[in-house]
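The other protein chains are all here in position, but one chain of the complex has been omitted.
Which chain is which? They are A, B and C, in the order written, and residues in each are numbered from 1.
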Amino acid sequence: MNELLERLQRHFDVNNINVLKPGMTTLKIGKDSAEILIRELRDREGYTHLNFITCIDYIEDGIFTLVYMLHNYDSKHTLGVHVDIDREHEEMTSIHTLWAQAWTYQRELREMYGINFPGSPRLDEDFCLEGWDQIPPMRREFDTRVFSEERFGHREGRHSEVPRVHMKMELYPKRGGDEE
Amino acid sequence: MNTVDEILDYAIDQEQQAADFYEDLAGRVEKGGMKEILMEFSAEEQRHKQRLLAVKSGEHELTPEQEVLDLKISDYLIDVDATDDISYQDALIVAMKRERAAYKLYSDMAEKLPESHLRKVILGLAKEEARHKLFFESEYDERVLRDN
Amino acid sequence: MNLRDLLSPFFVWQRAFEKPYTSIRPTIDRPGAPAYRGFHINVSEECVGCGSCHSICQNHAIDMVPAAEFEGRTGDSGLRPRFDYGRCCWCGLCVDICTAASLRMSNEYAWISEDPDEFHFTAGVDDKPWQNNEHGYRRAEGYHLYPPKRIEMDMLSPDESVQSFEEVARGYSEAQAKLEADRCVECGICVATCPAHMDVPDYIHSIRDGDYEKGLQLMYRTNPFPATCGRICTRRCESVCPVGILGEPVAIRWLKRFIVDQVDAKDYPRILNDQIIESGHRVAIIGAGPGGLSAAYYLRKKGHAVTVFEAGETAGGMLRYGVPSYRLPDADLDKDIAYIVSLGVDIRYNTRIGKDIDFEQLLQDYAAVFLSTGLSVPSNMRIQGEDHARVLSGLQVLADVASGRDPGIGSRVAVIGGGNVAMDAARVSRRLGAEVTILYRRRIADMPADEEEIHESQEEGCNIVPQAIPVEIIAADKPQQVSIKWGEAEMVQDPTGGRPRPVLQEDRMHTDTYDCIISAIGQGSDLDFLSKENQQQLAIEWGKFTPGEYQQSALQKVFVGGDVANRTADAISAIEDGHHAARGIERLLNPDGFTATQTDNTGEPA
Partner (left out) sequence: MTLSTGHSAALDFAQPEPPDLSSGKYVKLWQGPQHPGITGNMSLELVLDGDTIVSCKTHVGYLHRGFEKLMERRSFIQNFTVVCRIAVPEPTFNEYLYSHAVEEISGIEVPERAIWLRTMNLELMRLASFLMWIGGQSGAFGQYTVPNWTLAYRDYVLDLFEEMTGARIYHMYIVPGGVRAGLPDGFEERAREIMKGAEKLLDQIERVMFNNVVFKARSKGLGIITPDMVDPYGIVGPNARACGLARDIRKDEPYLAYDRLDFETISGNEADAYGRAYLRLQETRQSINLIRQCLDHAPTDGPFQADMPNVLHWKVPAGETYVKAECTRGEYGYYMVTDGSEFVRRVHVRGPSYTHAIAVMERLAVGTNIADIAGLMVSLHTYPPEIER
């Protein structure tokens, strides 16, 4: 394991190496060398299985972190490759030539986060959302509650009271620390 | 006092005297709130009197055989004087002691009499006083001995 | 092609003679499994309306709605959960979190109606056929969604504690406080029960956030004695904490103390940031106990010039003289008092109304008077021999110790009484090296003292003799000793009502000899400083004032509070009386302004 990481560090600008548990490590690499690293891992290091590709929105830092989870069946080791991309320039090299299912993930990320993967097949075909006219819904700023409250009405006859407020009104309206 | 009416008249008079006693004291006391309490005692005595009047007129019967709980609180307390600056505690002690004395009086009286209707009436009066004593002793237990 | 593969499928016919899987409904009823998560049951009598079910429901399927029949019960919000079956997903988290275990599920799963609004009901209030179903989902024994046990406070061991007057409870560490604060379900039922209506859930929340300054600000909105109450409060809040129904209540008092302990007194002015704009009004306060100083604090915040008249030589009243330092160290009481005084409260010590200055004079000189003189006169037993020199009063013993004087109790002591003063006198006596017997006329369970005090006094080696009624004090052979005659009591149900009453058993009398007898059977008020006329005007009942709204007495400008004006006679009630009287005085002095919203240091309406 350590040898692998040493090799990777020699050839790639990887950082933030984090051993999450025995059998699982994550590391971070720059956007431009990510595709080469992943290819290298697949072809030379035995990480032949792509578990999934996903994205984490760090809206407060202005970045999307793409996560490529790779697995080596021989060493039973999982390696998570993290790639930060700018939220304003949400574009990443496509890896659809590396795994058959990669383009599906990329198509989903396009729909859900708006990330572009130039060259990825069927990228702009609707995946789950047909006729979606809002911002990509998995972005943090998309507020599901606001959306549903705008689209759907509330049921008539529903109201709820807060126990402490109700008790104050019923039992001691003139006391307590919040009127005066 | 040889007849039932005589003994009842005596008892009624005693209750009236007690009511007067508290009313008089209420006029003299200094502590705020005492007056009201003593007037309440006086009213209680008036109620006792009304009950006895009802017995005399036959509307109500005494219950000499009924057992009355004796808390024995007043038995071991010292005597206090009914002064103008009497406290709540002492006023209750005075009241308990008065009821106890009445109870003793009638019980002793009954003891000396042979079995008769008169004796029954006197015993009934004793029980009546025991109940008054319990009333004030319960009050004492509730108020004075509340935290004890 | 294989012949077997051609014939084998005909095996299917064998099944034609087997019993079918299906059954015909409704001919054959098929109830849900005993633990089935079906329609909701609420045992409304046991429910306290804490709303934890509402909080945990991820579908917003539960509303808390008023249920008239449960309104106004102690420790009960009067609300009950109402279910919207258009949203419910029958996960049962509401059942799992229910603090009273009153919420359950039945194994009923069929409910047919053409009206969708029918599927919206208040369980246990609206009549439903499954309310009494014996079967259905219940939370399993041993399954909890919050820790049922409280974080134990570190205490001095009884062996150590009797050696000195050092504080017994050591205080929570930050880690302990956060764990304990985590147990709060934030229902706020305690807020209603707290006499001062402190923002308990909010200041506990501030502990979880590690924001102790915010916590301090929240506490001062309703209580300027948090260091004190964090130690010796009677904590009615904890008695209604729903977490205590199935487990142990949240240690609200210790959490309050934790917040105060985290903040240095020198930072108070910056944190509390009480801005005072002088109003020009002058208010007199009689008694520098918790009631008087609480009123002083809130009046001062409104800009009124406050003068406190105190008969003793220090402030704090019963907190100073009646509560021993192993429960409330002077430094902590002083922390609270010093901040109040720092706002410009003028305290005149050693000034007795009626002797040094006349009550009538105050009425003339001040715009309003708040009277909170407490209960300072020990009650008498009124038994034979009580005036013996070796019969001491509990209050006196405590006051002597608090002032650094030797109460001269000797080495074998009998304490009479079952209240906190009796327990404190007993525990103080243990610390002075005496062997202590406590005589109490009723059962231990009847003792009015805090359970904790009873427990700790026993731990510290005080011998409690319950159902013991003193009947006479007798001079002993030696002048420095005294004998007490007492009798055993039986508890008898009073047919006229009330609690069971002790009845002396005259055939079971005992006489014991001690170095002294400490009488601590209660205390009364001393209102002799008021003239007979004033006393009549102020409406006194059984030695106590009977205030009206806003603690106002029958005299318009006189407000009353504290032990002398309430039945609970504890610090937190006195503090609230002072706060409420300050509101009343503000309304009196500023009749047009009391509705105006002002902003305090928390940035929220004060």
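Criterion: contacts are C-beta pairs under 8 Å (C-beta built on N, C-alpha and C of every residue); 3 or more make two chains touch, one makes a residue touch a chain.
Just so we're clear, the structure is a prediction, and the values are computed from it rather than from any experiment.
The missing chain, though absent from the view, touches A, C when the full complex is examined. Within the complete assembly, A:129 is the residue of A:1, A:17 or A:129 that touches the hidden chain. The residue from C:184, C:319 or C:369 that touches the chain not shown here is C:184.
Listed for chain C, the residues touching the missing chain in the whole complex are 1-2, 4-6, 8-9, 11-12, 14-15, 21-22, 32-37, 52, 55-56, 58, 89-93, 96-97, 105, 137, 140, 142-147, 182-186, 208. Looking at chain A, the residues touching the absent chain are 18, 20-21, 23-24, 26, 42-43, 48-52, 54-57, 67, 69, 73, 76, 78, 80, 96-105, 121-122, 126-130, 137-138, 140, 142, 144-145.
In the analysis below, only the chains that are shown with their structure count from here on.
Chain A and chain B have centres, each the mean of its CA atoms, that are 88 Å apart. Spacing of chain B relative to chain C, judged by their CA centroids, is 41 angstrom.
A straight line joining the Cα centres of chain A and chain C is 49 Å long. Touching chain C in their complex are the following residues of chain B: 30-33, 35-37, 69-72, 75-78, 80, 87-90, 93, 134-135, 138, 141-148.
On the side of chain A, the complex with chain C involves touching residues 155-168, 170-172, 174-180. By the touch criterion stated above, chain C contacts chain B in their complex at residues 379-380, 382-384, 386, 416-419, 440-441, 448, 469, 471-472, 492, 494-496, 498, 501-504, 506, 521-522, 524, 527, 530, 532, 534-536, 538-543.
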